[in-house]
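What you see is the complex with one protein chain gone and the rest in place.
Letters A, B and C mark the chains in the order given here, with residues in each chain numbered from 1 onward.
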Amino acid sequence: MVPRYARPDMTALWEPEAKYRIWFEIEAHATEKLGELGVVPPSAAKALWDWWATDPKIDVEAIDAIEAVTKHDVIAFLTWVAENVGDEARFMHQGMTSSDVLDTTLAVQLARSADILLADLDGLLEAIKRRAEEHKYTPTIGRSHGIHAEPVTFGLKLAQAYAEFDRCRTRLIAARAEIATCAISGAVGTFANIDPQVEEHVADKLGLTVEPVSTQVIPRDRHAMFFSTLAVIAGSIERLAVEVRHLQRTEVLEAEEYFSPGQKGSSAMPHKRNPILTENLTGQARMIRAYALPALENVALWHERDISHSSVERFIGPDACITLDFALARLTGVVDKLLVYPERMQANMDRMGGLIHSQRVLLALTQNGVSREDAYRLVQRNAMKVWESDGQLTLLDLLKRDEEVTAALGAQQLEEKFDLEYHFKHVDTIFARVFG
Amino acid sequence: MVPRYARPDMTALWEPEAKYRIWFEIEAHATEKLGELGVVPPSAAKALWDWWATDPKIDVEAIDAIEAVTKHDVIAFLTWVAENVGDEARFMHQGMTSSDVLDTTLAVQLARSADILLADLDGLLEAIKRRAEEHKYTPTIGRSHGIHAEPVTFGLKLAQAYAEFDRCRTRLIAARAEIATCAISGAVGTFANIDPQVEEHVADKLGLTVEPVSTQVIPRDRHAMFFSTLAVIAGSIERLAVEVRHLQRTEVLEAEEYFSPGQKGSSAMPHKRNPILTENLTGQARMIRAYALPALENVALWHERDISHSSVERFIGPDACITLDFALARLTGVVDKLLVYPERMQANMDRMGGLIHSQRVLLALTQNGVSREDAYRLVQRNAMKVWESDGQLTLLDLLKRDEEVTAALGAQQLEEKFDLEYHFKHVDTIFARVFG
Amino acid sequence: MVPRYARPDMTALWEPEAKYRIWFEIEAHATEKLGELGVVPPSAAKALWDWWATDPKIDVEAIDAIEAVTKHDVIAFLTWVAENVGDEARFMHQGMTSSDVLDTTLAVQLARSADILLADLDGLLEAIKRRAEEHKYTPTIGRSHGIHAEPVTFGLKLAQAYAEFDRCRTRLIAARAEIATCAISGAVGTFANIDPQVEEHVADKLGLTVEPVSTQVIPRDRHAMFFSTLAVIAGSIERLAVEVRHLQRTEVLEAEEYFSPGQKGSSAMPHKRNPILTENLTGQARMIRAYALPALENVALWHERDISHSSVERFIGPDACITLDFALARLTGVVDKLLVYPERMQANMDRMGGLIHSQRVLLALTQNGVSREDAYRLVQRNAMKVWESDGQLTLLDLLKRDEEVTAALGAQQLEEKFDLEYHFKHVDTIFARVFG
Partner (left out) sequence: MVPRYARPDMTALWEPEAKYRIWFEIEAHATEKLGELGVVPPSAAKALWDWWATDPKIDVEAIDAIEAVTKHDVIAFLTWVAENVGDEARFMHQGMTSSDVLDTTLAVQLARSADILLADLDGLLEAIKRRAEEHKYTPTIGRSHGIHAEPVTFGLKLAQAYAEFDRCRTRLIAARAEIATCAISGAVGTFANIDPQVEEHVADKLGLTVEPVSTQVIPRDRHAMFFSTLAVIAGSIERLAVEVRHLQRTEVLEAEEYFSPGQKGSSAMPHKRNPILTENLTGQARMIRAYALPALENVALWHERDISHSSVERFIGPDACITLDFALARLTGVVDKLLVYPERMQANMDRMGGLIHSQRVLLALTQNGVSREDAYRLVQRNAMKVWESDGQLTLLDLLKRDEEVTAALGAQQLEEKFDLEYHFKHVDTIFARVFG
């Protein structure tokens, strides 16, 4: 976790205090059910919850000090709780293992992280939608291979981004369900010393589903799927970030990250206004992608469990969630305040001397009986001259002067093919598909 | 693709002929709709389908020869079709781009691959289920950290694998839906020269859904999700493969890959019987995981499209699908024919002098009023002696002779704690959760 | 391996025949030394080499047919050789294991692949150098963040690429040394049944060094390092490819991949000229990077060896080497024939109204006593006006009219700061550093 790429709510979820709060809740809920089942006195859970109702401060340092002696984090925590609650606390954790607490806690942390990320996505989607509506009919050139192709609208670009992040949202909901499971099944997961009803109770209280079969640990294919999903979302962030970076290039400059008054783009060159936010997002996307790898390698634990996954998760749990939260929020800000330059879009589109209409001429020629091969040759030979003139010649002029062309297509017919609006007749259809 | 790790049905899907067949279908279905819409003569589609009904051989070499001249694969194919169908063929591909054909074809190939993989998973699940039922109550030691923990049954191990691959199945269905989309939207995806109804028609005929907004290409977050899902499945394959490899170790030997009469384990050492299938699967899992990475990097294409994804997909499309198909089938064979040795399982479990019952004694002591700390100390000090005796001493004997222990727990009570059956009382519950 | 991304020499290295030839050489050299040591009759090696001198055809199908029965590739090969050579052949392979043959063969294949790749790099370096000299003083704008920064020369860009690929060359030489080792050490590597002198002899004959300690297999950290080095080279390929893609963008168009007469950029849009070679290279770079991952996971084999590495290497051995060979050759072609447009470079540089000289004005102001903060503010406020005028205003004009500026810096002093040549005074120094 890099502090400058972290926001407080998500970070708080991964701090020791939050972890210990979940530990307590799991233990207390379990003790409650154990009391109902007559395994421990019902007074035990009451004592725990009574103390909890006083909103006690989690004394992380004290717990750490105990761990320094016991070398076991869960035992240290239980000891600290016992010191506070008193004798009744000894009934906690009956028949449970540390993994029951640790894995269910990770489930809660990841599920809550997913909730924050879903809210982030909602915010991003809203911003994209607003800007898409705003620019629904703002003409801009569509580019394939970085080369002008045919006209689109800036709203269409954003509609694509909306649809993509909407898919990410659906994926994240599925990924959340993957990891939101509760395991209270004891050593090697047989429930030998704990009734399955305890697991059901705790799951219910924490908003989790029951892990059908755990082996002391919750199986790590779930986490692999979760972090892989975050990696895919990171890919989509990178895509939109790269789009902005391209649009802000000096020669393109069709859109620009907001540049605040007083901001300095470079210590050396006072003229600079750089797309640093989206470059920064590009790097963060690389990190979030990288975190999926060790999650995938964590799946093949040995037998009922080994603990190799644990060190990995201490890194990627917070690092992937915190960084993605930050990245989504940053991207939302970029979209929200993006400076869009429709005039420059038009100017750029006009630079190519009408080349972007070449397909329509090609189609018209073939419809008028020219073979596809000949039509291609006719359009291409004129297009290449325009291309090489660097915007001095226009395709329409040259075509009008090409007798082979005009034999098939009259001047007026040719002119009709250079109509920008023609390209936008299905924008509504697409918007309806995307925004409903 | 490595031929020895490839099966014919899946491989056939990725061969040129299969690809060209899908190309034809897309073009013919599109022409059909264009005919209905009056854009081209209805006779065009008829000519195409009439020819197709003759079940013509796809002449890959002839198409290649044309491509060597045109340097464009789709144009080469269209030319070849035209040579066979005649003049009516010139109406094909009206208003479409190559990407419409290529991306929709990839969707069909991946969807059909997913269907094969789903069938593979069904076969694997069936094999696991059968063996799980067979060994539902075969006792075996559960191991955490590679160290004996507490008893489980071999059926429980397999129930876990079943639940895991069942999740993989659910994920693959979702991943299939991700990539089974059809885009016939023309250059930069605006439908400028092709009616959206054509896309709907082709999608419908090919069993795909319509891509809501494409940009000449189908967005690659879909493919990233697909290949990431295959990577997660590979992780689960590796997990079960590693389990078998562990169980077959000389010192463990609780299960073994089937070893056929006449097979040679080693050219030099005639005594060897090695888990080579599961080792092989471990390596294949590494490859399938690796293929997710470039798929993730493919997401951030430039603007409406660049073609950097294409070379990647020429590798990972076939390689990931073919290898995973092979791996699932191989794993199914391993499970199906796995030699299981219940006696050895029992013998291994007995090696530790009853240490695997230490928790129950610990719990009983605390229930009888000994503090948790003291109880732990009492059990551990006797356990460590057993541990160091290497199976010569038994925990029960030592505990009976430990006065601090017997003060809290009588001999009969102690003996009760060493009951194997105790651990299996919830096997039914877990099987019901997993197999319904 | 994708045939269209493969060149014949490298591909041949990885075909069965080449592999069997190396197998034979290893066996024959070993038999030779065993003869010298008196372990087998000297006539055995003679018989082998005599047959070899007849340049026999390697009958891959026959060997495959034997393997179908023996299920062991090395045994199948030895049997086939024996069928051809006769009785003396039974002395081959004495005290050796299959791994001795397989791992040493892989070493030879990788070393020969490295030789081809080194030659590829030499070709690339030569092409870059030639173009760098050609454009040593061709002014072009340096861009940071995609935004115009200050002038460089096109030669400098290429000098950077040269230095980078020269480092790649050095790395590849080191990587080649890593994997060019020979192991003929028998089962578990103890030389129990084969004298270490055999290993030394074979190593010497094949141009390899002796593996100091093998464990039946050559340790896989060597291969991890080799494939990781290829991954780094792929990164450098991507960098140069991305540079060309940027330069070819419609709005930039300072350089362009060679576009042959008759070539078609798009089936739909006859005006297109796309940087498809460098986009293609970008995708290939992703693949080559991905292959490093399973190589890294291969390191931790179990005990003296497991065979999980083998399936991985059947993929990545040929796939990484063949693809990198192709990519280096393709990149060399791109550089060699790159169309460079100095006039467009100049025109682009001029678009920004002299903003690219802002730093020099800033420095001059501070040298004349203006505080850095004030100087920055003065230059920035004028620069932003130029920026927003989209090339209509020039920085020099505005500065001359800014009284706070002219109080510190006279008109002539200002003008001097807009001298392009000023930026190139150390081009010679840098070229000397890079090209010697």
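Convention: contacts are C-beta pairs under 8 Å (C-beta built on N, C-alpha and C of every residue); 3 or more make two chains touch, one makes a residue touch a chain.
Worth saying up front: this structure is predicted, and the values here are computed from it rather than measured.
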item	value
Full-complex contact with the absent chain, from A:Gln263, A:Ser371 or A:Ser389	A:Gln263
Touching the absent chain when the full complex is considered, from B:Asp73, B:Asp221 or B:Glu279	B:Glu279
Given A:Glu199, A:Glu257 or A:Glu297, the one touching the chain that is not displayed	A:Glu297
Residue among C:Arg112, C:Arg131 or C:His423 touching the omitted chain	C:His423
Residue among C:Val188, C:Leu338, C:Met352 or C:Leu365 that touches the chain left out of view	C:Val188
Missing-partner contacts on subunit A, residue numbers	1-2, 4-5, 70-72, 74-75, 93, 96-98, 186-187, 245, 263-264, 266-269, 274, 276, 279-280, 282-284, 286-287, 289-291, 293-294, 297-298, 302, 306-312, 314-316, 319
Touching residues (missing chain, whole complex) on subunit B	141, 143-150, 245-246, 248-253, 264-266, 268-276, 279, 293, 297, 344, 348, 351-352, 355-356, 358-359, 362, 376, 379-380, 383-384, 386-387, 390, 395
Residues in subunit C touching the chain absent from view	90, 94-95, 142-146, 149-152, 156-157, 159-160, 163-164, 167-168, 171, 174, 178, 187-193, 196, 210, 212-213, 215-216, 219-222, 224-225, 228-229, 231-232, 234-236, 238-239, 241-243, 246, 285, 289, 292-293, 296-297, 299-307, 359-360, 363, 366, 371-372, 422-427, 429-430, 433-434
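Throughout what follows, only the chains that are shown with their structure count from here on.
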item	value
Centroid spacing, where centroids are CA-atom means, of subunit B and subunit C in whole angstrom	33
Residues within subunit A bordering two or more other chains	143-146, 149-150, 246, 293, 297, 359
